[in-house]
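As you look at this complex, bear in mind that one protein chain is not there, while each of the others sits in place.
Per-chain numbering from 1; labels A, B and C assigned in written order.
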Amino acid sequence: MITKTRLEAFSDGVIAIIITIMVLEIKIPHIDTIDALKPLIPVFISYVLSFLYVGIYWTNHHHLIHTAQSVNGKILWANLNLLFWISLIPFVTGWMGENHFSKWPVVFYGIILVLNSLSYKILAQVLIRHHGNESVLSKTIGKDLKGWGSIAAYALAIGVSFISSWLGLVLYFLVAAVWLIPDRRIETAG
Amino acid sequence: MITKTRLEAFSDGVIAIIITIMVLEIKIPHIDTIDALKPLIPVFISYVLSFLYVGIYWTNHHHLIHTAQSVNGKILWANLNLLFWISLIPFVTGWMGENHFSKWPVVFYGIILVLNSLSYKILAQVLIRHHGNESVLSKTIGKDLKGWGSIAAYALAIGVSFISSWLGLVLYFLVAAVWLIPDRRIETAG
Amino acid sequence: MITKTRLEAFSDGVIAIIITIMVLEIKIPHIDTIDALKPLIPVFISYVLSFLYVGIYWTNHHHLIHTAQSVNGKILWANLNLLFWISLIPFVTGWMGENHFSKWPVVFYGIILVLNSLSYKILAQVLIRHHGNESVLSKTIGKDLKGWGSIAAYALAIGVSFISSWLGLVLYFLVAAVWLIPDRRIETAG
Partner (left out) sequence: MITKTRLEAFSDGVIAIIITIMVLEIKIPHIDTIDALKPLIPVFISYVLSFLYVGIYWTNHHHLIHTAQSVNGKILWANLNLLFWISLIPFVTGWMGENHFSKWPVVFYGIILVLNSLSYKILAQVLIRHHGNESVLSKTIGKDLKGWGSIAAYALAIGVSFISSWLGLVLYFLVAAVWLIPDRRIETAG
């Protein structure tokens, strides 16, 4: 049986770096006027959104692994798979911010969110299979309507972005707002 | 009840990255003369100031969480909120250093310091509410005159910077100097 | 006797940073069309390959140190030596991706993989010498045919790359695929 300590430590490290390197995309202006900050506003908004999402993944990951009792090789790789997709968030964040939330960057942002959600689901499934259907972990994850709902909302946002990418952006913010309310199912059970 | 281990580990990771990426703003000169280092002096001073401030936040965060017994979802997000504002310190540090401590960058540096202080206060409050008013944590934080005094000093520095931004900078250094003396209230209680 | 906790924590930190900074090589395009992503495809493939390899080193390192009971100064340096060679993976990854998998970058990628494998073997040997030939650790590592096989495959890939560097790349992916299957020898013994 492998301890989960290093899985947590490594994930914390990777997520901490991802959440922090995004700030490097807010390029320091060479001029010292207050106007020099204006072009940075979309990059900043994009950073705020992604900080929220990476934060959400960190807190949910925290809760999910907290209820786990042990891990195996498959779980390590399902976790690495999730970290891989989280690691692409800085790229789409920068692309979206620099292009003022135009169509394709917003669409791709949504695709990365969907892939992150699915990877999170895979990790949850692998954990359930390892702990058994009757485990506390399995019961606390349950049907995960919130997770499926988010994926549906991302898909909607992607579709909507072909008409108005700003509306897509608003949807991403709304889903993030819903997740800010911590997942009481796992929290109370843990 | 959620353990605070990962909150500490994640915060350590984020703060470690923030304190280190600031050094990347000291761009390596392509010339090998000693004169090539001169233009880097303001960037270096700016780095020293921010290293002190991020160091102060790390030590205070260390003390604050040390006295905590458990955490909840709200505390996780109050902590992420604090990390968000700390993550903007490298940006204002670079902007201030590159523009030789001129008015607007110094003003914005102060604004970020105020927002950091307020976020720290929110985190402290959320922790007190979770532990109760009669807890050791609540008593050690107390009225936090040092925290309020700092915010007042930052506000003063911001105002003063419209007359002389160098005076504002001196004030930031003075507040940092006061904080270098470790917070004995929490330390002795912990 | 030195505890292995910090060796694990430090290695996790370094590997987490290495796996994450590689993503910075996928430069954000200034244009918002879907065509702007096309030139990034080789850089992305290169990133995927190296993410797999760094992930493999992390999971194997996890298993290897897990079976260790204590560490000494030599082990610390054998570990730092491994981290040094892992730290060169982002460089060869970027070089290979930017030059669309042409001969020399693919050859150098293989050389770095060989040096990583040998460093891992040195670490394993130093650990075995510290724990004794009759230790659980020694028995679980065994003859390490998988490790020697990988080095042989890298050497083959390097040679093949002088004829077709794409074939070399395919070989690197195949070896990675073999390693994705977690090392059951150590896992079950641990």
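Keep in mind that, in the parts below, a residue touches a chain if its C-beta (ideal position, glycine included) is under 8 Å from a C-beta of that chain, and two chains touch if they have at least 3 such contacts.
A quick note: this is a predicted structure, and the numbers were derived from the prediction, not measured.
S.K.: List every residue of chain C that touches the chain not included in the displayed model.
M.R.: Residues of chain C in touch with the missing chain: 1-3, 6, 9-10, 13-14, 16-18, 21, 25, 72-74, 76-77, 80, 83-84, 87-88, 90-91, 94-95, 98-99, 102-105, 108.
S.K.: For chain B, which residues touch the unseen chain?
M.R.: Where chain B meets the chain not shown: residues 8-9, 12-13, 15-17, 19-21, 23-24, 26, 28-34, 37, 48, 51, 55, 58-59, 62-63, 66, 180-184, 187, 190.
Please note the rule applied: only the chains that are shown with their structure count from here on.
S.K.: So the centre of each chain is just the mean of its C-alpha atoms; given that, what is the distance between chain B and chain C in Å?
M.R.: Taking the mean C-alpha position of each chain, the two centres sit 37 Å apart.
S.K.: Distance from the CA centroid of chain A to that of chain B, rounded to the nearest Å?
M.R.: Their C-alpha centroids are separated by 26 Å.
S.K.: Which residues belonging to chain B are in contact with no fewer than two other chains?
M.R.: 13
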